[in-house]
Each structure stands twice: as structure tokens, then as C-alpha cells.
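A single protein chain has been omitted; all remaining protein chains appear in their positions.
Chain naming follows the written order as A and B, and within any one chain the residues start at number 1.
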Amino acid sequence: MTGAESGQVTWGATELFVSHGRTVALRGVSLSAPAGQVTAVVGGDGAGKTTLLRCMAGSLAPGSGTVRRPPKERSGYFPASSGIYEDLTVAENLDFRANGYGLPRQVGRDRAAEYLERAGLSAASGRLAGQLSGGMRQKLAVIAAMLHHPDLLVLDEPTTGVDPVSRSGLWWLIARAAAEGCAVVLATTYLDEAERCTAVLVLDEGTELVSGSPEQIVAAMPGVLRAVPFKPEGEAAARAWRRAGRWRRWDPLSGQDTDQAPVGRGGVITPDLQDAVTVAALARQVGQDSDPGPAVLAGQHQGGAA
Amino acid sequence: MWAMIVKEFRQLRRDRRTLAMMIVMPVILLVVLGYAASFDVKTVTVAVSGPQASVVAGLLRSPSFDITQIAPGQGRTWAQDRLRDGNDQMAVVTGGTKPLVLIDGSQLFAARAALTYLAALEHRFSGAPGAAGGGTGSGLPVTPKVVILYNPGLTTSDIMIPGLCGVVLVFVGTIITSLGVVRERQSGTLEQLAVMPLRPRDVFLGKIVPYFAVATVDLAIVLAVGVAIFGVPFRGSPAAFALGALMFLFVTLGIGVLISSVSQNQGQAIQLAFMTLLPQVLLSGLIFPLSSIAAGVRWIAYLLPLTYFNEISRGIMLRAEPIASLWQPFVFLAVLGAVVVTGATLRFRAYLAPAGRERGRKAAPVTQGAAA
Partner (left out) sequence: MTSLAGCAEVTKQFGDFTAVRDVSLLVQPGEIVGLLGANGAGKTTLIRMLLGLIGTSRGRVELFGEPPSRQTRSRLGYVPQGLGLYDDMTPAENMQFSAAIFGTGAVGALPEALGRYAADLVGSLPLGVQRRVAFAQALAHRPDLLILDEPTSGVDPLGRARLWETIAEAADGGAGVLVTTHYMEEAQECGRLVIMADGRVVAEGTSAQIVGSGHVVRVDAESWSKAFGALERAGLQVALAGRGLRVPGADPGAVRAALGDLPATVRQVPATLEERFFELTAQSEAA
């Protein structure tokens, strides 16, 4: 869709298998991260996001599979336990990073000043990093990771536990990095964030649950979705969940034409990304024995503009 | 409180390394320190003075004595100065009715060795004076007179071991309990404890009891090792000893918990624990007699539980002192215990007691009406 940008390199991983001791962290997961775009890796704790991101950042070697990543000095990594020295000031932390990547002094200073300004951290540049609030520290860590204009920026849950104001500052930084041509891979648990990414990979227990553009994932949702005022009774309860004070109920249609339940009739609604991902998880849970159907389909066949 | 104790035991059981450390470390420490405290002195340096100096030097000649000076022209003052300045460990002054043997008692182990070796050579003095060389006919009177200078009591390893038991327990007890509360603070469970209907006292006792049980076992083991390996006598009442030991343990573990409750992280807790350990080892009368500690710092000794435990354990084990004559250390331990419990409880109250009660108990209840 963004043809001009997609002419550049695409980083990524193919068929990764990683195990930590006896537990398998990743099972055949693939990811592609085109330059100038933001790719989201979504999943709860233990889904394998961090493992995948560590492989992309080169801090972990996969058991099998290939990783295409730029050399170390051309990538930036924001680990979940953000690599910031608490006993250095904000400015000193950034100076250290700029030096470490061999940026000319003035270039480093100028970039740091601009990013800090836009992220709302300028006033804090003389403060010790250890004294920053959670959100401020996350912003500092992201700035530190993108200061040297890497080709690939890997961000592990930069916005988890961050208040909405800091979150918007973080997204400014992320948008800025992508606009400068960097391939951004970002782990998140928030689907409204995933929605603004070009491509989304949803992980569940180390495997791919769904992937594609947000539109593709929504379009590929099997069955129909209804909004109902109360929790359904009986067997349907397992296929229902609470959302915004009301209930969503998902009905898989076994190979039938989905047009028989048009949107607007019988409470049928158009799903959004969050609904589609929830349905995929439900489909896997409910139908462990039956065919999970197209929920696990990658959606690539839809191609083109959504 | 029971719930706290069960929880602590469960956690302690999971923490095998700490548990192993609590059991094994005291034994190792005691054996190492015990042997260190009773190491042998092979050679004692001797200066001999007075008219018969060379005769006596001849009598003393043996691998055990290293004769550094023979000064027939010198007297007792010279000999005493030799000891005072640390040049020799023993000095013999001849010329009186009996040879006078001076021993530096402040060099504990050398002094004990000197006495032993002297006894072994006694036959040379008493047996055949003429045959012993010299043979000047002046004739040496039998059996020299021995005077021990500076530390006439000659503290022995019998005295060290009961105290060392205490040191070992102080080490293990303080360090391990000092981590208890800090760990809860760092893992965020302290806040959860704070919103549970627990009393500060419950938390304090809950923290202490499990370690108390383990430390009691420790004490028994350490004592058994002391008696078995080092042959320390146990002459007094086991019940009285047990009472003193338990009081001492309670104070020691309580200090650990108190340290833990004022520390922000485990590093701080360990540092603070060591700050209480060093004075206990140095000032409790274990190494230097209390009377020899400068008055300026002696008061510190009286704040240390180990000081009182030393008195109790030496008194009961070695001298079979009845509890009635040891009432002072018992009372002081009890006072220290009360202080520690109060301190820790106050600290816990700062986290655990419901706050917000202090002000404004007037006007209508807030939970009605303020809806506008």
C-alpha cells in the first residue's frame, strides 16, 4: 500500500523455534518488518513477544529459523527492563548512548534536544533517570534506542503501564522513527495501538494466532459477532465476553454463508481488531478439538488494499 | 499470627540455601573459630637476667624455648620492660632465693604454652641441679616462682567456646532475619500485609518464630560440637542455660527484624547487620575483658546482647553459677528484648496500622450526603 516505502529492505524472521530449557517459547513464528512502517507484535504475558523481539534485536539466538536484521550498530533495542542508568541524568544517559554509537557530539546533542522537546521531557533533562516517573523513563529509553537513527527499532512493550499522556508522547516518537525510514517492531498488549500499525502479528503460547494488516485480520474473522445486553446462557457463555459494559457473543458458522446474518439484524455487528483477535483466541480455546477454521489463517490471500 | 508463621515456614522450606546456611554455617564457623582460638604456640621467646642467667638459660635450652637474651647484669625491671615492650613472651630473673619467671599474660596462647613447657622441664630444676650443666656449686633452688603479668586470669579456650556459640548465632540470626521484611517490601507483598487485618505484633512474631525454631536447633548443634570437639565442660544447670540462650536468641533475631524494617533494600540490611555484628564480636567481652575496654566505649558493650549471653554461658557452663547470681544479665537481656520488640512493633505500626484516624472525628459521616 505504501509502494514508495516498500521498495526498501524488509527485516524479519522466518520459522523461528526457540526453547528455554523444556518450555518452548516460539514455535514456527515468522515476522516481516518493512522499513518505514510500524509492525506490532501482540499478545499477553508469556505469549512469546519478548522472545521474538530478542531474536530480532540479536540478543538471543533462535534454536532454528532465520532472522534478517541489520548489523548491531544499525539497530536499536528497548528491552522490557529498559536499559537506562538510574544514577545518570537524562542528558548523561543520552550522551552515553550517542558516544556509544559514535555520533558526532553536536548531532547527538541536537537530536536528543529535539526528541526530548517533543516527548515533553526537556524540563527533566538534568534530572536523574532514577527519579523519573514510569512513563518518563519509558520515553527516555525509547529516545535512547532511536537516537542513532537505526534501520530497525525493536521496542518491547514501551507503553505498558504508561499513562495516556506519556503514551501519546511515546507514539509521537514511534511515528517519528517510522517517518525517518526506520522499521519499527513493537510489542504491545493494547489493540488500539496495534490498529495503527501496518501489520500485526498476534501470538498465543508461542505460536501465531493471527497476522496481517488490521483490516485483513478483521475481514478474516470467522462466524458472526453479536452485541447482546446480557451474558448468554449455556454453551454460548463460553463464546461470549464482556466489553464496554455489554456483551459480545461469537457464533461460528460451520462453513455456511455468513451473509445469512447481516450486520444490524439480530444484534450482529461489524467487529473491530480487538473483537477479531478475541474471537481468534476463543476459537482456539473453544474449538481445541474441532477445526479452528480460518481463524488461524494468515490473511495474506486477501492481498492488496483493504 | 499463626498464618504468618505457617507462611514463613513455607517460604523458609523453599529457600533451601538459606536453610542449609543456617544449619551448616554455625558448625563451620564454630569449628574454624574454635581451632583458631586454641592454636598451639610452638616456641616461646625468653630473656634471662640476673647472676645465674647462663645457668638457667642452660636449663631452659629445649625446642620450646628460644632464648633471645642472656643478661647477667640486669634485674627484674629490665626483664619486665622486655615483656612490656613485647620483645619477649617470657623472662626469668635470677639472683633471688628462687628464680622468678615472668610471663606475659596478654599474649594468651603464648602464655598458656609457656606454662605447659615450663612444667615439662620442671625435672631439670628440681631433679639434679648439678647434672644440669653449669655445676658451679652455687646450687639452684628448686622450682622457680611463676608470675603472670597483665592478664593473670589467663582466659582459656574453655572460656572462648561458650562465647563463640553466641557469636555464631549472632551472625546467622541477625543476617538472615534482617532480610525478611526487606524481601516483602521489595516484592510488594508488604503492602498487601498492610491492608490485611493483621496486628503489627503478629507480623513481628510471625517473622521471628520460624527462625527462632531453626536457631534453637542451631544452638543445640553448636553446643554439642563445642562439648564434643573442644571438650568444653558443662557444669551448670541446662535449664538456666536454655532460658538465657532463648532470651538471647529472641533479642538477636529481633534486632535482625528491626534492621530489616528500617532498610530499603537487601544491601542496606546486610550492611546494617554487619554494623551490629562487629561491635558484638569485639566489645562483648569475648576477646578483650570488659574491664580492659576503655570506659569511653565500654557503655556500648552494655547495649549488646552477646555481652550478657557471654556472662550467662560462661557462668553456667564453666562455673556452675546458679541463676540467682546471674540475675543481672538475665534482667538486661529481658530489657533489651522489650526494647527491640517495642522498636520493631513501632516500625511495623508505621506500615501496618490503619492511618487517617488521627484527625477530624467530627461532623456528619462522609459516606452519606456528600453526593453533591
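Quick note on the criterion: contacts are C-beta pairs under 8 Å (C-beta built on N, C-alpha and C of every residue); 3 or more make two chains touch, one makes a residue touch a chain.
None of the values given here were measured: they were computed from a predicted structure.
Listed residues B:T77, B:Q192, B:Q264 or B:T342: the one in touch with the omitted chain is B:Q192. Within the set A:G44, A:G100, A:G130 or A:G266, the residue that contacts the chain not displayed is A:G44. One of A:V67, A:I84 or A:V162 touches the chain omitted from the figure, and that residue is A:V162.
Interface note: of A:T14, A:S32 or A:T189, the residue touching the hidden chain in the full complex is A:T189.
Contact between chain B and the absent chain runs through residues 2-4, 6-7, 10-11, 14-15, 187-189, 191-192, 194-199, 351, 354-361, 363, 365-368, 370-371.
One chain of the complex is left out; on chain A, the residues touching it are 1-2, 5, 36, 42-47, 133-136, 157, 160-168, 171, 175, 178-179, 189-192, 195-196, 204, 214, 231, 241-245, 274, 277-278, 281-282, 285.
Everything that follows uses one rule, which is that only the chains that are shown with their structure count from here on.
Chain A and chain B have centres, each the mean of its CA atoms, that are 61 Å apart.
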